[in-house]
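A single protein chain has been removed from this complex, and every other one stays in its place.
Let's turn to chain A:
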Amino acid sequence: MADLNLNQIHKSFGALEIIKGIDLDIQSGEFVVFVGPSGCGKSTLLRMIAGLEDVSSGTLTIDGKDVTHAEPSERGIAMVFQSYALYPHMTVAENIGFGLSLAKRPKAEIAAKVQAAADTLQLTHLLERKPKALSGGQRQRVAIGRAIVRDPKVFLFDEPLSNLDASLRAQMRLELSELHARLKTTMVYVTHDQVEAMTMADRIVVLNGGRVEQVGTPMELYNHPATPFVAGFIGSPKMNLYTGPFAERLGCKTYGIRPEHIRVSEDSGDWRGQVRHVERLGADAILYLDVEEASSMMVRLAGDTQLRPGDTVWASPQDSAAHRFAA
């Protein structure tokens, strides 16, 4: 349990500046998710917190202690890698206990801590196996177990679920949320998947091009995105965003409306368009419209809609839910 403060953090590789001055205060016990497109610097930022990358300038404190230039092992952090990074030649028990055995702790203590972590993660029956004999989800749990036994002040996760299949990912999201509720440790989680960010985070940090675009709770970001970038990134399916004459006519530089905030009628409305494609997801259906004044538009409808490609329809926004950006 510890606060984590980033103060004007910069990172450059040669002349290329990757992180362009980030200020961030993460409260003790918070689950913070860094989210952003590939190359936005989110993983680099996490690796700087871990101590795997040098900080070019700025200061980093954990629990009030300046750790900007400390070794990873002295920061009181634990990290779960995207590839899990399990030691292939060690059993699950040895993997989990490796850090403790490096610290030359007594064998009985190591065994007890490994057992406790294995109980938490339901790994007890797998302790003698090698990583190659485990499934993806089990490997993931071992990687988390290796983090838990270090009893860290801050957990760091680098896209830990991206190698799992969709159903397992949903299950692990739940398990990670429960783990956070039980341990109440500060957790920093990196992902490019906005669903993971929305479902797990206490607060989301949206990064773009090495800068913080917006920080807030998931619903703050969904309801009040500060920039078109955040508006387009948070929410699924994506918000419809328009620039140019269409937006200017509606009184702004960029106009945004979420697919779920558009009504569709067959006889009257604001914008006329033709149905290009219907994606049926069961409960919902996503309508792709070719609107005359704008380009394409996505609309979310109930799953039982009778519309078919080629139909002409009228779309109208719920005006209170529209987003008008000056940029």
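Keep this in mind: a residue touches a chain if its C-beta (ideal position, glycine included) is under 8 Å from a C-beta of that chain, and two chains touch if they have at least 3 such contacts; residues count from 1.
We take it that contacts and distances are computed from a predicted model.
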{"item": "Hidden subunit of the complex - UniProt protein name among \"Fe-S cluster assembly ATPase SufC\", \"Cysteine desulfurase\", \"Probable tRNA sulfurtransferase\" or \"Carbohydrate ABC transporter permease\"", "value": "\"Carbohydrate ABC transporter permease\""}
{"item": "Listed residues A:72, A:209 or A:237, member touching the removed chain", "value": "A:72"}
{"item": "Selected from A:89, A:107, A:224 or A:263 as touching the chain missing from the view", "value": "A:89"}
{"item": "Residue touching the undisplayed chain, where the options are A:50, A:67 or A:257", "value": "A:50"}
{"item": "For chain A, residues in touch with the removed chain", "value": "50-52, 71-73, 77-79, 81-83, 85-89, 98-99, 102-103, 146, 150"}
